[in-house]
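Partial view: only certain chains, each at its native spot in the assembly.
Should a chain be cited, it is by its letter among A, B and C, assigned in written order, with residues numbered from 1 in that chain.
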């Protein structure tokens, strides 16, 4: 066996500037590699550097700013940096969760792209010893009229269902938007929440020297080679060429992998474990070694292979799915092997931890790679890219926005738009009741699953309002965090922490970088004010086609804890005669509202301002109304304002309401459709109303008594009533009709 | 005119179904079963009687709907 | 009552079935791995829902030839109770323990929805706790639930009162709105909806409870 890489070099093609460029590396970055290695890399080594230094793996444009996000709190067991974040749920229970993007692959092949995205995020969670108990998905598609949209919606939704349903994990919510700005770059963000015991959480740091490195799961094929660099490259019109990089998901194998891993985790055998996601064997081995401060030596001949004569380059860069890498306690190999064989999965000892600090690969009896690990991981380039702040927009007064003919006709119109119509067509393709712990199904403010075998509930939501983020990144970033907090609160949950998926355009453009910076700053501020830290996340940049970037979309996934699920709130009206209260102040902010978009025809102006003190004060108050059993129904006010919120409460119950516009209101359309933040609709029993209102006022919170639950129509005094049935028909119609046309 | 269309996975694309069938055949005691690849097969009745036109139309159908050309190949046979 | 739940690779409602059985019968069921060849002495065997073998080839096809199935057939031949829920129903048809086949849903999409179910026969060991023609609410969650059988078989099923559950609103195109059928002897039943998911008032109702308690009374 030759002992240096030098000796094999002449068998490799020489590294030309073209090859460097094809690997998505700049000349400067290449020069840095040569400097760190003190020699030219061979092709395998170049490939390894290119994936490790890709935007996707190295976060080179975003790391500087991500550091500004608060990540600590008494509830946090593990913050960012591991496969997923971990928070404490009390009684030894922990929630493990993360959100991840699979945008580019889903655009190229929607079914498989979305499916493997779901598979990937679930692996991140069960790698840490948690059984996945809930999935969420945040989706952005192009304009409904765009030629590709329908096909993408159909493929993405069935792909998400195809994978999640087969795994037996309920999908309990998500969000879906349509906007022309996603025409060439859809967003598929998937989130998984798992449950573990706090004393049985598994990490990825490889410790010790001489420990076996073990490969389990599916065999390695030539799938998705260079997927990680693709995810960091802009699209252009010949992106079809990149097609063969698509991976096919195998949810059945992943289900077996899940069960086998959890079974092995009950034995005392695993030192470190890491899933093979983007950049497969490369990033998993490098990250494990780097975190543990050890070297790693792999014999690629031992890697289970699906195809013949795979090269070292291909094996290291393959993104075949459903694979894991583990470092085992020496002597425990057979225990592990038996479990994986029982589940019919490949198991191979492919290497050993070393004290060299190097990643050393042998293939066919030769050393084909020998590089120090530190530069691959820690010393990856980090850019403080130039940025410019977005232009401030003027605040638009409700009186400047045209009033509708009747409030109810505007409401009916809104409920049937792609922005506000029912997403039932989507979520009925997801099994949301499997595992028999689902307490709130999609369609409410947050999905809720019971912590199996306890009275505790876990509430989960995803939110962001991209049009606000574009109009004012900082407010938009704050709003996204605040809305998740509000959605959790509306079920009675105490919000604990968030994960995020930051989807933006090309960071090399200062305006885009400015959006990124603004959103992060807003998020950071909201997280601090709400004691709601970030424990995991993902960045997806270069979502841009022919120079047109997507709307800035920092999707936030929040989780919260309900101490006693018998005291949980839902948004459906409960009884005739219940009093409908609005908590929080309404100015009637119509700038960037859906009313403006659909009734007025043009979205402009500043988004509604976020006041985090109020947000917290009002939310905390609403939560006590839920936990002390006073609130009979709760819904937060967001897109479409009060009218839409009340319509959703009515449609969920079949009960109508008699309503009146408060006398002091000057522009009723501003009042009913304005999107002012920090507001909730709460219903209470008639007998309690007086006392509750007094308490609310004593707490210094603005409250309006809007009317009473009852009848079968929504009836605003002085306006034309509209039947709940009609609203519901409109609300349910759009998506199925759209999806069934060609 | 009747057409037979075969849709198969491209080389190198993972075929979870084929793999599972292969394993299941082994578990049932069938020996010497190597690689199994699973594809789709369609029989399509067409009004068109001109073979060249029929083939052109079928090709368009495959490209647009029947095959997922990102991961699949297709083959068209016309019944004599 | 003693029961067993068969675990196939890819089963994913095995735990749900076990929780429901324990809640209703008071005894935790035996969990039996598909590669085993012996069944413990039990009164009821449940083939649970899920995606055994990934639903690859045909839903239920590979499970139907699993090693445990010989013992499952023997259990049924001895007149003891056997139920297949969702994927379990697919396994029962593939194993020819029940007639017909479950094809792709007519709408082609997976469908998860709580549907009204009509109890078409309340004289079986599984449905004595319900009233004939009563409507219960039970979730379905499947991709291949579209029941098909030839005319002669359908006629026989109808004539012998072997259609046990019918959809009030058909979610998948099943012929005769069939949601669940029973064998001639009355001890093997398959159904697509999931009674085990509605045995807890906190989770959308208890309409599934009589299903299990009826069997318990029958043994």
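Simple rule for what comes next: contacts are C-beta pairs under 8 Å (C-beta built on N, C-alpha and C of every residue); 3 or more make two chains touch, one makes a residue touch a chain.
A quick note: this is a predicted structure, and the numbers were derived from the prediction, not measured.
Summed over the whole structure, each shown chain label occurs as follows: A x1, B x2, C x1.
Assume only the chains that are shown with their structure count from here on.
One simple way to say how far apart two chains are is to compare their mean CA positions; for chain A and chain B this gives 36 Å. Chain B and chain C have Cα centroids separated by 34 Å.
The set of chain B residues that touch two or more partner chains comprises 16, 20. Residues of chain C found to touch two or more other chains are 53-54, 56. The residues of chain A lying in touch with chain C in their complex are 158, 161-162, 165-168, 250-253, 255-256, 343-344, 427-439, 450, 565-566. If you check the complex, the residues on chain C that touch chain A are 9-10, 12-13, 15-16, 19-20, 49-51, 53-56, 109-113, 139, 141, 143, 194, 196-197, 200, 202-204. Within the complex formed with chain B, the residues of chain A that make contact are 108-109, 111-112, 218, 221-223, 243-244, 246-250, 252-253, 306-307, 320-321, 344.
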